[in-house]
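Here the complex is missing a single protein chain, while all its other protein chains stay put.
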Amino acid sequence: MSSETDSTTKTDLTDASESSRQPSFEQVSRTKDVAFRWLTLAAALVGIVALAALLLNVLVDALAIFDPANGPWVDWQFLTNPPSFSNPYDAGFFPAIVGSIALMILIALITFPLGVGAAIYLEEYASDGPLTRFIQLNIANLAGVPSVVYGLLGLGLFVGLLNIGFGTLLVAGFTVSLLILPIVIISAQEAIRSVPDSQRQASYGMGATKWQTIRNVVLPRAMPGILTGTILALGRAIGETAPLIMIGAPTAVFGVPNSLFSKISAMPMQIYTWADLPETEFQYGVVAAGVVTLLVILLSINSIAIVIRNRYQTQE
Amino acid sequence: MSTDAPDLTNDGARSFRGIAFKTFFAVCAFLSILTTLAIIGTLLYDAVDFFAAVPPLEFLTGTEWTPSNEVYGVWPLISGTLIITFGSAAIALPIGLLTAIYLSEYATERRRAYLKPALEVLAGVPTVVYGYFALVYVTPVLDRILPLGTFNALSASIMVGIMIIPMVSSISEDAMSSVPDSLRQASYGLGATKFTVSTSVVVPAALSGILSSYILALSRAIGETMIVAIAAGMTPRMIDLTDPGGMFLESVQTMTAAMVQIGASDVVGQSTEYKSLFAVGLTLFVITFAMNLFSEWVSSRYREVYR
Partner (left out) sequence: MTQRTTTQTPTDRTDDRPTNEQATDAEPATDRSGSVADPVIESRDLDVYYGDDQALQNISFEIPEQQVTALIGPSGCGKSTFLRSINRMNDLIDVARVEGDLFFRGKNVYDDDVDPVALRRKIGMVFQKPNPFPKSIYDNVAYGLRVQGEDDGDLDEQVHTALERAALLDEVEGQLDTSGLELSGGQQQRLCIARAIAPDPEVILMDEPASALDPVATSKIEDLVEELAEEYTVVIVTHNMQQAARISDKTAVFLTGGRLVEFDDTDKIFENPEHDRVEDYITGKFG
């Protein structure tokens, strides 16, 4: 903006010469320019403002700020009770929280080695041939496959063909892992690519093997980026609902999982089944509390990623 | 000249380790191809059974979807998907483009540092949360001015639209940022204002990137599941060509919502209804996969222009 408006001062300067054939430097109309600037700014903000308003609403409902008679919906009892579908004041989120965390740990254990391994292969080993490009394109495409389709993959492959069992922790873990694997691979590739080549050269020049170079030089340097990307992907995983529905995750789980073959609930799954209930206490109370809990946990996960990234950046 | 020739041969253990690691990494990378094959395989496996019971032509041209009566015409579901996609596109495409222009051409470095992560949050909110917002906050508000049903396409479209804004804005902004500054300078040198530079130079030069972001966002809207399953309801219906706007006020059922409905019900593994899940899934997969490939193709074309 600033660079545009000072053309008026330039006009003043030329006025000083009182020649008869003075060129005209009249102000060019900026109306369209200014209007467009505000329009684009409004566009940039509209989604953010809308989301902020919705978040404020759900927070107000979950804390029951305008209806304090029964206390906030998110309380210790909500966090530690099993779910209920008849008594909203007794309903709890505990099995769903534990289920989500167990699921996330399993997904992390599956996707981290596989995702980083694939990224190492693509960045450090694979030559730039048609096969590599095909794998790369395939990964990009997998990242765009709807999550409900991954649910069908889980249903057909892990439940149907391999018979691991409807709605178990293991099936859910495998299914959602396949879903976020492309995201983990792509972010790990970016992190590995950002390691300067001079570091690899130095290592090879010392007579290090490829694996020694990767382990001692490339991975340590890329690790903050890899971790950030993986944690963000786990954040995505924890919010996934459709695949869990498709693999037959039960609508009500009252206990915590005690093996990989336990049927599990998860936070988004529990929210979905509660949202179906017509009572106001559920719609604007229990579900709001579930949403706020899910978002707070999601926020903490993402904050960890941001902390890792920032600490790394200040070190550089 | 008396020195002995040095031993420069490979020691076996070292090369074995190297090969073992390389093999493991290669397997990880090839797993992605395996995943694609497994998706296609599982979808086809049950879809083939389905098409043995329901002729493909009937499925692809039928205008009624009532699994309880064994009537499987996919068009009502495609209609529902089109409605939601159209509605969300009407929101996300213009807003996303304008946002990208703001970020790339107008915003200061500082503002961009705040706005970009904030926009990314829009894509990071779980879709089940958006669906819930649409159902309990957006619909009641809109209901005051429009004759809305409890479940309707309008609030679902709005939420899907908001969710895919960052997809449009971030890819489009990347495309705009890679437009060489010399083009902008040339336009300023001719006395253009920033508005003219943005709309007549930057946007056209970044067009294929913008187009690619549009296709990706639409593909995302087509595959979006939870928002529509929660907020748009489960009523399969054809587009009423005499009153397309009216469609938004009512409940519709998308392909994804139909899958959730069948998936959440207790259908038995060998029933036609269960198999229809995979037929619809295959349709959805083919559509989104084709769009993703198309988007990739469009964006690879523009990358070559500026090399």
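Structure notes:
Going in written order, the chains are labelled A and B, and every chain counts its residues from 1.
The definition used in the following text is that a contact is a pair of C-beta atoms (placed from the backbone, for glycine too) under 8 Å apart; a residue touches a chain by one contact, two chains touch by 3 or more.
Note that the structure is predicted; figures quoted are calculated from it, not measured.
Within the whole complex, touches from the chain that is not shown fall on A, B. From the options A:V60, A:I101 or A:A208, the residue with contact to the unseen chain in the full assembly is A:A208. Of the residues in chain B, those that touch the hidden partner chain are 1, 3-11, 14-15. Interface with the hidden chain, as seen from chain A, comprises residues 127-128, 196, 198-209, 212, 216-217, 220-221.
The criterion applied here is as follows: only the chains that are shown with their structure count from here on.
Averaged C-alpha coordinates give centres for chain A and chain B that are 15 Å from one another.
Chain A makes touch with chain B in their complex at residues 4, 28, 30, 32-33, 36-37, 39-44, 46-48, 50-51, 54, 57-58, 113-118, 120-122, 124-126, 134-135, 137-142, 144-153, 155-157, 160-161, 178, 181-182, 185, 209-211, 214, 235-236, 238-242, 245-246, 248, 251, 268, 271-272, 275, 283-284, 287, 291, 294-295, 298, 302. Residues 14, 17-18, 21-22, 24-33, 35-36, 38-39, 42-43, 45-46, 94-99, 101-103, 105-107, 115, 118-119, 121-122, 124-129, 131-133, 135-138, 162, 165-166, 169, 191, 193-195, 198-199, 216, 219-220, 222-226, 229-230, 256, 259-260, 263-264, 269, 277-278, 281, 284-285, 288-289, 291-293, 296 of chain B touch chain A in their complex.
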